[in-house]
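First the structure, which I've put down as structure tokens, then a few questions once you've had a look.
Every protein chain but one is kept in place in this view of the complex.
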Amino acid sequence: MKDKVGAVLVVGGGIAGIQASLDLANSGFRVYLLDESPSIGGTMTQLDKTFPTNDCAMCILAPKLVMAGRHPNIELIMGAEIKSVEGEEGHFQVALVRKPRYIDEEKCTGCGVCARKCPIEGIDEFNEGLGERTAIYVKYPQAVPLVYAIDRDKCIGCGTCQEVCKAGAVKYDEKEKRIALHVGSIILSPGFEEFDPKLKGEYGYGRYSNVVSSIEFERILSASGPYGGIVLRPSDGKVPRKIAFIQCVGSRDAKIGNNYCSSACCMYAIKEAIIAKEHNPDLQCTIFFMDVRAYGKEFDAYYNRAEEEYGVKFVRSRVPQIGEVLESQNLLVKYVEDENPATEEFNLVVLSVGMRPPKHAEELAKTLDIKLNKYNFCSSETFSPLETSRPGIYVCGAFSSPKDIPESVAQASGAAAKAASSISSAREMLTTVKEYPPERDVSGEEPRIGVFVCHCGINIGGVVNVPEVVEYVKTLPNVAYAEHNLYTCSEDTQKRIHEIIKEHNLNRVVVASCTPRTHEPLFRETVREAGLNIYLFEMANIRDQCSWVHMHEHEEATEKAKDLVRSIVAKTRLLKPLKKPMIDVTPIGLVIGGGLSGMTAALELAKQDFEAHLVEKEKELGGHLRHIHYLLGSEDPQERLGSIIKEVTENEKIHVHLNSELSDVEGYVGNFKTTLNNDGEKKEIKHGVVIVATGAMEYNPNEYLYGVDERVVTQRELEERLTNGGFNAKTVVMIQCVGSRNGEHPYCSRICCSQAVKNALKIKELSPETDVYVLYKDMRTYGFLEDYYREAASKGVLFINYDDENRPRLVQENGKLKLTVWEPVIKTWTPIEPDLLALSVATLPNPDNEHIAKMLKVPLSKDKFFLEAHMKLRPVDFATEGIFLCGLAHWPKSIEESISQACAAAARAATILSKEALEVEGAIANVNEDFCSGCKICESVCAYNAIEMKEVDGKPRAHVLEALCKGCGVCGSSCPTGAISMLNFTDDQILAQVRAALKEETKYD
Amino acid sequence: MTVVSSAFKNKRRLPPCRAACPAEVNVQGYMALLQQGKFKESVELIRKSMPFPAICGRVCFSPCQDACSRKNIDQPVGIRYLKRLAADIEREQGRIKPDAVPKTHNEKVAIIGAGPAGLSTAYELAKLGYPVTVFERMPEPGGMMRYGIPDYRLQKYVVANEIAYIQDLGVEIKTGVEFGKDIEIDTLRNEGYKAIFIANGTQLSTKLGVPGEDLEGVFPAVEFLRDVSLGKTVDVGEKVAVIGGGNSAIDAACTSLRFGAKEVTVLYRRSRNEMPALPHEVEAAEKEGVKICFLVAPKQIIGEEGRVKLIECLRMKLGEPDASGRRRPVPIQRTEHTYGVDTVIPAIGQMPETSCLPSILLDERARAISVDQLTLETKIPGIFAGGDVVTRPASVIEAVGAGKRAAVSIDRYLNGANLRTGREEEIEETTWVKDWEKITRKSERYTAPHIDIGRQKVSFEKADELLTKIKAVATFEARRCLECGLCTECLGGEELCEADKAVVDETLCIGCNVCAIVCPFEAVKKNETGVAQVNEDLCKGCGTCSASCPERAIGMQRFTDSLILTNVAATLGEPT
Partner (left out) sequence: MMFRPKIVGFLCNWSLPQEVNTTGTGIIQGYPKIRIVRVMCIGRIDPVIVLETFVKGADGVLVIGCHPPDCHYIEGNLQAERKIKMLKKLISRTGLEPERLRLDWAYASETELFATIIDDFRTQVAVLGPSPLAGKKPDENVLAGIMAAKAVTGDSRLRTLVGREKELIEEGNVYNEKVEQEEFDEVMNESIDEEYVRSRIRLLVKDRPMSVEGLARHLGLDPKKVLRHIVVLRHRGLVALDKIEREDPLYIALEVT
């Protein structure tokens, strides 16, 4: 058999595709990241903030974009689509066609002059048509790659862009290009398409100016959006006082064939309402919904805050129609409240549009020979949620089902693990490692600083008198050389800098140009190639912080540029070379928890050729899954469980430790040492990473006579009865949210609604005459689960909504269970006499969590589940490096979600395990032990657990764990004795910079 | 002392027409003036280059026209016609009498021969303020212009008029003085002439070299035409054979017709393509009835009673090209045939009369004066020579060119300057047109009849009307000029076009290149830093770039926006 190809094609450059690419590239595979559009980033780039943390979407996404854009083993192929895929798992031959961009990606510096001078305007799709862009454009300002593209449909071919492009990047004769790739695996992450709200004619979208889609509203909210972050309505630019959000537009709608729930809309609508309120506290927001599906981690808390803190009004009603008031262009929203038809006037209506499969899904499926489900999303199975119907091709993100960002990210990492494991033998076959010349020893040398000042085309040069700045810079002490460049970042300038460092024997380099955020790595690379330590390089930002903000004050801007460069030169004088410490990695993983998640994670590690220790405190593997006997789909969970356990136990690389618990963990990323306690017997394990998969437990209710009357059971017990033939009830009532969404456990347990639907359907299957009532607060059958909800209803299962004021009341009367239920439609308390009452009980965090968290020094959320590094973009990471998370330990979740997350944790772990040694940041905290008083303040403020106390001469002294320190500097600025300094940002360096920045001003004083 | 290597040639950029003209007449310049209807000014401009606008307007072989770029599009501009017209209008409206140029030099210069070469030298030196005397053997000055070209082509009064202009400048012309007889080099030196220019031309006819050449009725063309010019009546009989294919041959043929010949045949040994005579003259001659036989050469002239009777010829065919580049005629054996003739006029060339010249001046074969090709200096310092005597028979304009060069040498010689420095030139033809295909605008040449108004018997009003019409036609024709040369070419100066130039504000220029697109002359281009730069050589100051620049980064030196707006305000009667 042929050798496998160590490269992966990722189709779709949204957040999922980016995450998958990064994980693969960081664990030794070459990645081709393909997208139809000219830039990566997908829908997330258009979002303003993200729920439930209200992080700025762009701010958290940008670093990943930059990482993907600069990664030596990720090749971005923009504007391309797949034409054919031949071959099989391990070696696919993929034919791509790349549309002409008309811009040389190598040459374009992204300076944007072309767009400023382009005389042709067109609709700005990024701003959802609310503004204009030019025919030559970049999708959004932080786009990666930051390369312009010509919209051939708009362009009249006047040639202006080519003329004004000083980098010579415009090439009109570019033709469609055929590309042939040879890859081992393929990951599909093409995302989704927004539902076109015009199809819901009754809402007037497209006819009424003030009816906007939720994604348009994201742009309206965004500070970088068309309205500069003030919420305005499009008809007249007035600030709206009342906004209505209409949910389920294009979702849960049989009329238009989109029966499924789009999973994310409830949350984003709540978020949009909250953010709008934050913009304008007087604003009244009303959300018209069917069920509020706040099923994710911390979602209900967010929902509650919206209602209680922000005063967002929630109205449970499907809106049949929207009308417009001619004069004011206000909107009349018709709805039903308490069975009474009502009409309310709003200034603006936001339609929460659902997710549709990507536009070319069918074509893509045909080309790749994969199956789609009936909604044209990618088809997958419960126990293989990341696999398509064709081996070697994996799926993640919204293409497999509508989902939010963290789910997509987890799936992406999971798919990366899958893609990697099928070609793990080819790891590092196609990746490149760069060789550098030895670093020159500059110690003892007088600083000789070279300063390169960038014109950035006319971005800087058009405002700042760059040659004047250069002449000025030459007068500064220690500046041995200064020059100006049209684009300092261009390829030929890199060569030039290299030569000049040699020629002028420079030992420090300053580039005065744009932002280090995007360009520092490039210049560091250049100085490193010239034999200088990367920490001998500094940047002065005279574009974003000078020419762009002082566009019309040429002289003042020139003076400010001088100030900025002078201050950076002052700091540069004091720069010292720093070492990037290398730490060894033990290529072994430790997985805590032998349930489905833990076993999956261990298996994935083993498939990628890493050893894994699987620690289970029970005497057998399987966890919760042992109690699940059937699923909503057709798969047999027990059979699957059996085969998974078999696979785990038979795998030589997996060491299963049953009846074992952790008694001690020490060390850090790459080098952990864990002591296991196996019934009192201690065992020491060395490993490089930890995956926490400790699962959760079921709530043991004390409500509704549970434990008192045996006709009151939990859903799990009902499932047992339905499986074992002990079921013969004529009337079954299910009560949702028992132990969830209450004062004690305010969160949603996520899986109970679908569990209830599953069991209700099972009852109807076994005993169709049995009456089944489901008493619920919100039916949270998100995604394709909605189909089962609909099926249950159609089979006669009665779903009755209750709220906290009108909870069902249960009494035992004459040996019978008597339940009184508030029937909201007829507004009466109605009695039901169930033969069986099934309680959908909460999923509670594992009580061991606190103990384990302490050992691992990782945090728990306030609900006592483990708290990941970042809820949105790092769902399976902890802030502490080398420790990962999956399964119910993170949050209640389904089998598919657990498997995806487990794979994700394995993928993330592989990014460390695949390396022989880790290079860590050199600009980190440094303790002067003579000054340290051992007060431990630093230890307590460090978010990364990177400081520990060590005994030195019998006294506790702070010690920095280099591998964990991120160099943020919090410890240093908190240290009462000034014992901690931050390398590369020492007090001396910062003060020199400040003094130099102020020098000229004090002169005038 | 720095030795200037001849490798460093003086490079000049001229439009094709001017580059082609031996006298470097500024064609583009007077075209520009004619476009504006400035006829007198255009003649003045021609006179800056040479003294014979009317003569050249008639008889020049006009290399300028052959070189005219317009031929790449449709037809060359009718330069010679325009020159003649301008000069005629000027003359007919009353001869311009220039003021004599004050003599600012003491060194006297003697010129031998009042032909075009001698007169041009005299003209140039007189303009420089030298006292110049021209010695002419014949009774009237003008040389071949006077005695070689028949009146119907070049009227005597035209020649006289242009020579009078030279005399008005202060040139003294002594006629009837024969060099080698009345004066010699030594006598001139003794009379205080510091420099001498010999331009006595070619007075002798080249012999046919066939039997019967001495028979009565054989008139060499030079003598024939000279006699005619002198007013002598020549009886040519009824049948005339002219041997040769040059202008003299055609002139002799046509003149014969005017003297009553019934049948005039030109016998030429090559084909029409090789004929040195001006095509339009040949054409005109044929129209008048002159017959031309090609590929025929005389073998002998057969007489009867000492007078020509028959001419026996041989058929020729064309062989390999000879030194002149023309294909050599080769006789075809046994093709002898005869023509009956009353007169034979050989017109196969002329030779200088070298007997009057010191042998030191002559070349090895003693057939011409040997000179330095660049400076026209002979082996004797201070003595220069030019024109036909050096080059063998050539054209008026070539003689003028030689005269001008001699004048420069003489001026330098008299000032003790190096005669050669900086004179080796390389002429680069300029044109702003890069792709002839792109110029789609075509126009046929506009022509109007030649006119000598004063000599026509028409009413004053009618003449005036006619003149207006002709001027209009001439203006249109002048507009056909593509103005290939640099703007300064027209020497029109500010009175003509304000000599405006575009100026780029480099700080505003973004390099969009619109200026280059709208500039009809490719005078604005981006430099390597992507900033527009005006090539002042090419910029003609129209201002289109300025009015089109998207960044308003281009202004004009003279017609600034504010000047125009000031003018606007002034016309509107606003206080400025």
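We call the chains A and B, going by the order they appear; numbering starts again at 1 in every chain.
One rule holds for everything that comes next: a residue touches a chain if its C-beta (ideal position, glycine included) is under 8 Å from a C-beta of that chain, and two chains touch if they have at least 3 such contacts.
Bear in mind that the values here come from a model prediction, so they are computed numbers and not experimental data.
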Exercise. Looking at the whole complex, which of B:Gln35, B:Thr121 or B:Ser409 touches the chain that is not displayed?
Worked result: B:Gln35
Exercise. Which of A:Pro72, A:Pro119, A:Gly707 or A:Pro831 touches the chain that is not shown?
Worked result: A:Pro119
Seminar exercise, completed: Omitted-chain footprint on chain A covers residues 117, 119-121, 130-132, 156-160, 162, 172, 209, 226-228, 230, 232, 234-241, 551-552, 554
Exercise. Tell me, which residues in chain B touch the chain that this view leaves out?
Worked result: 32, 35-37, 438, 441, 443, 471-472, 475-476, 479, 483, 497-498, 500, 512, 514, 517-518, 520-521, 540-544, 546-552, 556, 559, 561, 564-565, 567-574
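In the analysis below, only the chains that are shown with their structure count from here on.
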Seminar exercise, completed: In the complex, the residues of chain A that touch chain B are 113, 117, 159-160, 163-164, 166, 458, 462
For this session: Spell out the part of chain B that touches chain A in their complex, as residue ranges.
Result: 510-514, 526, 530, 550
